[in-house]
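The complex is shown incomplete by one protein chain, all other protein chains being positioned as in the whole.
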Amino acid sequence: MVATTKTSSKKPEPVGPSPEARLSRLLGFYRQMLLIRRCEEESARAYAQGKIGGFLHLYIGQEAVAVGACAALRPDDYVVGTYRDHGLAIAKGMNVKQVLAELFGKVTGCSKGLGGSMHLFDAAHNMLGGYGIVGGHIPLAAGVAFASKYRQDGRVTLCFFGEGAVSIGGFHEACSLAALWKLPIVFICENNEYSMGTPLSRTMSVEDVSLKAGAYGMAKDRLFVRDVFDVEARVAEAVARARSTSEPTLIEARTYRFRGHSMSDPGKYRTPAELEEHKKNDTLAQARSALIAGGAGEKLAELETDVEREIEEAVRFAEESPEPTPDLLESTTYAGPFAR
Amino acid sequence: MVATTKTSSKKPEPVGPSPEARLSRLLGFYRQMLLIRRCEEESARAYAQGKIGGFLHLYIGQEAVAVGACAALRPDDYVVGTYRDHGLAIAKGMNVKQVLAELFGKVTGCSKGLGGSMHLFDAAHNMLGGYGIVGGHIPLAAGVAFASKYRQDGRVTLCFFGEGAVSIGGFHEACSLAALWKLPIVFICENNEYSMGTPLSRTMSVEDVSLKAGAYGMAKDRLFVRDVFDVEARVAEAVARARSTSEPTLIEARTYRFRGHSMSDPGKYRTPAELEEHKKNDTLAQARSALIAGGAGEKLAELETDVEREIEEAVRFAEESPEPTPDLLESTTYAGPFAR
Amino acid sequence: MPSIRYREALKQAMTEEMIRDERVFLLGEEVGYYQGAYKVSEGMLDKFGPKRVVDAPIAEAGFAGLGIGAAMVGLRPIIEFMTWNFSAVAFDQILCNAAKIRQMSGGQFTVPIVFRAPNGSAAQVGSQHSHAMEHFYAQIPGLKIIAPATPADAKGLLKTAIRDDNPVLCFESETLYSVKGEVPEDPDFLVPFGQANIARHGKDVTVVAWSRIVNVALDAAAKLEKEDIDVEVIDLRSLRPLDTDTIIASVAKTHRAVIAGEGWPYGGVGAEIVDRIQRLAFDELDAPIERVQTMDVPMPYNAKLEQLVIPQAAGIVEAVKRSLYRA
Partner (left out) sequence: MPSIRYREALKQAMTEEMIRDERVFLLGEEVGYYQGAYKVSEGMLDKFGPKRVVDAPIAEAGFAGLGIGAAMVGLRPIIEFMTWNFSAVAFDQILCNAAKIRQMSGGQFTVPIVFRAPNGSAAQVGSQHSHAMEHFYAQIPGLKIIAPATPADAKGLLKTAIRDDNPVLCFESETLYSVKGEVPEDPDFLVPFGQANIARHGKDVTVVAWSRIVNVALDAAAKLEKEDIDVEVIDLRSLRPLDTDTIIASVAKTHRAVIAGEGWPYGGVGAEIVDRIQRLAFDELDAPIERVQTMDVPMPYNAKLEQLVIPQAAGIVEAVKRSLYRA
């Protein structure tokens, strides 16, 4: 099995035929990224107001990864993620209403208010869920890819996880099986430099996560996320490999989260200076500047009011929706009669 | 962390000052290997006679690995192994009596007849046990090395496992921790080409197990076992690294087992021809020829009668020893008062 | 009806269901080329090919999780662990994914998967290879647990399991694999879950058992018959759902109960049955409910000690007599 490699992050050739096309695609990307950013900001506010409970892990700062990656997919392709799953859910096409309603614990949420922030599922968009056990979902994603190969349905599965998951057995076993059985899957490690409060240097003996691919003879790629087009192009390459030759790829996407690990995290483990430095590379802000520079200022204004409206509606929807009723508890535990 | 590598298996410079010294060391190695071979043959016979029960995994064909590896150790160094542990136990200095008595389920066995073939332990020789859950003992061995580093006692731990264990999480997590925390341990993968009935090619996406070391930035080595001196030299190098700089190493030792996975294995998955081919490289037979060629024929004859006597005595000892009594059950379950 | 071995009954169940439904496949260590560590899948690779009879590397958490993911998107995997002991490394996958996905997805995804393996003690396989794992899994809502004691039930329950849309764990026994019994050939022969079988009718004491201990209980009943003690033996067949009605009806008749099964004394299936009986038949009981189980220690290798630690007919005989105040 040949292990292809790319570790530079130089700009790829423009995607799409013309600068215009590229600009309109950027508008689309920007809209999704903004929708995620705003959804997360509203979630944070709602959490502070006690309208959302439990753990809340925000995706702010990492939007370009999910948006760029999902742009490389067909609607019938699958995604599987972690507890930090709001961005992925929206990038895969889920309605913000379903997402916020779920965070608010409402029956109109994608998981009927039973799953919550960490467990967003949507069969209609092939979002196979956010999972709370680090590494536990990676073998599961390999199984989804196994099913695609078994059925020859030509679908590809993307599996997202943080760099903290790379040390756990689930990652290793899933990679071992995917490489051995040549499954059509792309493993995307979102390396945001921290596993909760622990920096990379204290969780891993190697800084380059993509090196792990060599252990499986798996194709790999590594990029420092600065540009959503770059993410799309690199993931598209791996997706094409999965779809055409049914070979897995491990992609390390170096990124950064602007908020704490979860709402309860004071974030003492990093300096404000470090955080500010990274915020300068905010892909959302950069996309916005690029749009203005590209002369899309007007469209941009429309888009932003539009997004605001969508968010407002979603928040209202979440607030006004009814809660799930007790009868759901047993009927969702088993398909068919309850077993006790 | 620099990853040193050696994948050839050319003969290293003679170990020891003179050819005479080398010959006498070979006598010593041969004696140990023969003792193991004969112990296994007697075990097989006793198993057929129903004197040994449960699973019995023979080490025949792989003797040079444990003997060569343990020759690179100090008595106070630790070893941890799998269920295929008779050879390791003897190579680490355990008395054949204790080993056979344990297989016979006698109270005079190293584990009082409570552990059996898969669970040989001997505190006196720092044999920290044979374990039955594939991969489960590897983190445990890392912990022993962790203790050595914690106490700065200068000891090194050798951890043995088969190539079938490389796909499981326990291997990955142990390597991750050992590399991250720079533990004085040597991971020795005895790649005997089969995991039960499954050949290498159907359990792993890469044939070169030592490649796994790269994922952890760990030092590695790879050898095709033909010579006990070579094993000793290569392991000694890794042991020196562990002792001096407290760095772990992954060594792949390509070897072959001449018997089935366990006594119940018909071995249909390989041809008699393949087996015969490998038996031509029997390190025990080769050591014997070398001794004769080296003019040690006389000493050899003595040694062999001596080994026979030792084996006979051990078998008699095992047969005549008493069985463990029920009172041992609770007293070995808890230290101190029983907790129910 | 032809008389076949327990292991063949299991193979018939898998084979018939794989013929019936393309989505069903078998995956596990040595299930294919090696013909099964315990020969349960013998010949299946030749019949179905490597796509549907898949040899897995040693990565139980990995391939258990893989099976769960495949099931989420519509396949119907049968995952064989070489023994249930090895499922301990996949415990999280079964606890947190297989049992949870349906509810935490709001009912959007189901996990139609079967995990099966031999369970409990074998002959001197020692401390790490003799666990009665059903006691851990039966606690978990979202799972179904079966423990067939006869070849017919092995086939009928496993077929029902494969057609069930929920995760089902099938607890077999190495010591039962060679046992013969009559097994229906009807490809739609199914044994429903939650319906215990009265393996022996009796009036004096109810003995509740499952898996291979049913046979031990029947031995005990035969011995007790000679002493004019008429024991009713209930074979539970499935542990979740548990057929409480049959148990209670029997106790209402005998007024005495003994629970017999492999597994440590603390908690588990045995304690659950005791709890249900005392709660639902409190006024019927004429004596404390007795339990006969594995001794509260790890399994020793020595053959005599192992037999001492495992539940035996003699122990059931004593327990029955205690419940009759005849001890």
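Going by the order they are written in, the chains are A, B and C; count residues from 1 in each one.
Everything that follows uses one rule, which is that contacts are C-beta pairs under 8 Å (C-beta built on N, C-alpha and C of every residue); 3 or more make two chains touch, one makes a residue touch a chain.
What you see is a predicted model, and the numbers here were worked out from it, not measured in a lab.
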In the intact complex, which of the presented chains make contact with the chain not displayed?
-> A, B, C
Residue of B:R38, B:K97 or B:K112 in touch with the missing chain, whole complex considered | B:K112
Can you work out which residue in A:Q62, A:N126, A:S176 or A:T333 touches the chain that's missing from view?
-> A:T333
By the document's definition of touch, the residue of C:Y34, C:F63, C:F81 or C:F136 touching the omitted chain is C:F136
Answer key for A:G68, A:G164 or A:P184 versus the chain not shown reads A:G164
Logged for chain B, residues touching the omitted partner chain are 78, 80, 109-115, 119, 121-123, 128-129, 131-133, 136-148, 150-151, 169-170, 173-174, 176-177, 180, 328-329, 331-340
Name every residue on chain C in touch with the hidden partner chain.
-> 61, 85, 88-89, 91-92, 95-96, 99-100, 103-104, 126-128, 131, 135-136, 138-142, 240, 263-264, 266-272, 274-275, 278-280, 282, 285, 287-291, 296-298, 300-301
Which residues does chain A use to touch the chain missing from this display?
-> 53-55, 105-106, 111, 113-119, 131-136, 164-165, 167-170, 195-198, 202-204, 268-269, 323-324, 326, 328-330, 332-333, 340
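Everything that follows uses one rule, which is that only the chains that are shown with their structure count from here on.
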Return the chain whose centre of C-alpha atoms lies at maximal distance from the corresponding centre of chain B.
-> A
When the centre of a chain is set as the mean of its C-alpha atoms, what distance in Å lies between chain B and chain C?
-> 37
Where chain C touches two or more other chains at once, by residue number = 57, 59, 61-62, 89
Give me the residues of chain A that touch two or more other chains.
-> 169-170, 173, 176-177, 180
